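For reference, the structure discussed in these notes is given below.
Excluded from the complex is one protein chain; the other protein chains are retained at their positions.
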Amino acid sequence: MSTTSEPARQQAAEVDILEELKAELAHDLEEERPPHAGPLAQVAAGLVTLALGVAGMVLALGYGLGSLTEPGPGLWPFAVAVAVTALSIAQIVFGREAQDTEQFTRSSALTGLGVLSLIGLAALLPVIGFEVPSLVLMVIWLRFLGGESWRLTAVISVVTVAAFYALFVLALSIPLPRLI
Amino acid sequence: MDFTPIIDGFGIVLQPTNLLYCLVGVLIGMLIGVLPGLGPAATIAILLPITYGIEPVSAIIMLAGIFYGAQYGGTITSVLLRLPGEASSVVTVFDGFAMAKQGRAGAALGIAAIGSFIGGTVSIIGLSVLAPVVAGYALDFGPPEYAALGLLGVLLVSTVGNGGKLKAIIAASIGLLIATVGRDTFTGAERFTFANLNLADGIDFVPIAMGLFGLGEILYNLEENHKKVHAPAKVTKVWPSRKDLSDSKGAIARGSGIGFGLGVLPGGGAVLSSLVAYAVEKRRAKQPERFGRGAIEGVAAPETANNAAATSSFIPLLTLGIPANATMALMFGALLIQGVQPGPQLVDSHPDIFWGVINSMYIGNILLLIMSIPMVGIFVRILRVRPAILAPITALITMLGVYTVNNSVFDIYLVIVFGVVGYLMKKFGFDPGPMVLAFVLGTLIESSARQSLLIFGGDPTGFVSRPISGTILAAILAVVLFPLVRKVIRARRGEPADVRTPEEAAVSQAPAETPDRETTDAK
Partner (left out) sequence: MTIIVGYLDTPEGRAALETGIAEAALRDLPLVVVNSPRRGAPVDDDMLAPEQVSAIVDRATDHGVRVEVRQPLHGDSLAETLESVAREVDASLVVIGLRHRSPVGKLILGSTAQRILLDASVPVLAVKADR
């Protein structure tokens, strides 16, 4: 052990317990998630934010920076966009080793399907009311995303939509586009 | 000290409707605390549309109940199943589950409930005393102070949160950028609206919050993960023995203090408090080897601390109008929706909200203590429900809920967009919390900064020359430089942390090899 003084050693050991706890917790929680994506993901993340930052800078310049005595509408967004750009560059250059990303797995397609079903709901809601799209959404999520049996899917879908109907329409009289 | 507003606050809380909202809040909080998957932030975000229809006081009472209620619920699964329901209950797993294996699950749960109650109550008392003082002091704050404080808050939340610090600050900066979308209040110019009428007034807080936290979390949980299935746990008598109680006295006392102190710091909060409280107890113990093997202090300390912290994290919001963490940012937004501007003037302009919310926490903590002891078995039943069944129901609540706010389908699309953004952020290691916090504070920071420039006549050194804002800016500098300095010092010392004392070796029950410190530091 190093020959540092007692209080410093105590503090160092205390901090170490903390770090060790954090690391152990992180490990335990990690076991259940997909593995880390590689450095490519880190760089990609940095590139996306870099693009946002640069776009922000360009657009903000267009709105006029004004001066410090008379700030224009673009001054603050420009300053922030500069920060985003600079930090993104730092991320691309220095951030490759971090382990905090996740790979996309086959089941990420499930998430994609979920998003599509939500878009479908939003698109159909004003057209045919909420009942049918909600029912379809429930079926998709229960049966296709959740792997539940048809029996259970049917029961839960109908009960849920009925409950929503009872709650929103009957009990609370909230205006929702609807068929019935 | 004038006690009338405090007493009036109790009067408000004891109204039947508010008692009901308090009960509903802590009940929902406890339930989602038990369930892994949705956290209090996500739930509060999803329930924001409800707050439109009810009184501001009632709304915040309910949302607050969800927040500190979740700290109770998370303990249950930590102890019984070695499965933390909430991030702040992860440390409880070490000794809590060990106690359960020794047949002392009831004692662990009991001491956790008692410690949580005491920690929460101590924190509320501290809150009642400290808050008006801070608010009074903050009335001297001007635009420069707010700009600096807002910035400090955003930075602290980014650096202490999960995920990489660099990414968190990037997320926060992007949040600040998103806040600028819409019409500029100073000049009337339209920014980043791309000729879309819906964006002309800026992006509403509610769809962003619901999307990033609510839908983002739901989408993230959709992905298959190989969760272990646990056998049902038997819970016997939920009450600690006399000896357990007396052994935990010190831990509870220290945990309350640590939780209260760390909860006030932006970015600190419940998770950090539970970790620090545990570490402190272990350090102080005469026989540290007991920790990780069923030491009752190992349960009492973190559970007390996390409840104390959850309560004290309200202080910056209620007194300065600065949210200390992502959940407080949601409360901030919820207040804004109701037309209430959080800030130091809140205690005077809306004493009903100020004291109503604070006093509701007393009631809420009592309710939680009453419910958590006999009703543990009932709460654990909910764990048998497959998440695949809850997912579409929560998704529907989110989608239909956001529609009811403005009768706008555009809002639904916004939620979907931000839901995807939130999902991608989590996949790529960005924490959505700092982004929402920065978004919520963005308008405040910008207008304060611009007002300050006007006051200073365009001279930015004015920030530094004013004493308060100067101090805050110095703190900002410290926060930014501290991790870098620490890395340099550690590198110079040559990794002293790899040497493990016998006690540290005993703690490692999990099949984890020596923690990779470089990775931890890089975060």
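A and B are the chain letters, set down in written order, and residue numbers restart from 1 in every chain.
Simple rule for what comes next: a contact is a pair of C-beta atoms (placed from the backbone, for glycine too) under 8 Å apart; a residue touches a chain by one contact, two chains touch by 3 or more.
Quick caveat, the model's predicted, so the values are computed rather than measured.
**Q** Going by the contact rule already stated, which one of B:Gly53, B:Gly136 or B:Pro232 would touch the omitted chain in the full complex?
**A** In the complete complex, the chain left out is touched by residue B:Pro232.
**Q** Among B:Pro5, B:Gly250 or B:Pro387, choose the residue that contacts the chain missing from this document, as touch is defined above.
**A** The single option touching the absent chain is B:Pro387.
**Q** Could you tell me which of B:Asn18, B:Thr43 or B:Thr77 touches the chain that is not displayed?
**A** Checking the options B:Asn18, B:Thr43 or B:Thr77, the one contacting the hidden chain is B:Thr77.
**Q** Which chain A residues would touch the chain omitted from the figure, given the whole complex?
**A** On the chain A side, contact with the omitted chain comes from 146-147, 149, 151.
**Q** Considering the entire assembly, which residues of chain B contact the chain that has been omitted?
**A** 36, 77, 81, 83, 227-233, 380, 383-388
Basically, only the chains that are shown with their structure count from here on.
**Q** Hey, how far is the Cα centre of chain A from the one of chain B, in Å?
**A** 17
**Q** In their shared complex, at which residues does chain B touch chain A?
**A** On the chain B side, the touching residues are 53, 90-91, 93, 163-164, 166-167, 169-170, 173-174, 176-177, 180, 184, 186-187, 189, 191-192, 215, 218-220, 222-228, 275-276, 278-280, 282-283, 386, 388-389, 391-393, 395-396, 399-400, 403-404, 407, 409, 412-413, 416, 419-420, 423, 426-430, 446, 449-450, 453, 457-460, 493, 496-497, 499, 501, 504, 507-508, 510, 512, 515-517, 519-520, 522-523.
**Q** Which stretch or stretches of chain A touch chain B in the complex?
**A** 1-2, 10, 12-14, 16-29, 32-34, 37, 41-42, 44-45, 49, 52-53, 56, 59-60, 63-64, 67-77, 80-81, 83-84, 87-88, 90-91, 94-95, 97-102, 104-105, 107-108, 110-111, 114-115, 118-119, 121-122, 125-126, 130, 134, 137-138, 140-142, 145-148, 152, 156, 160, 164, 168, 172, 174-176
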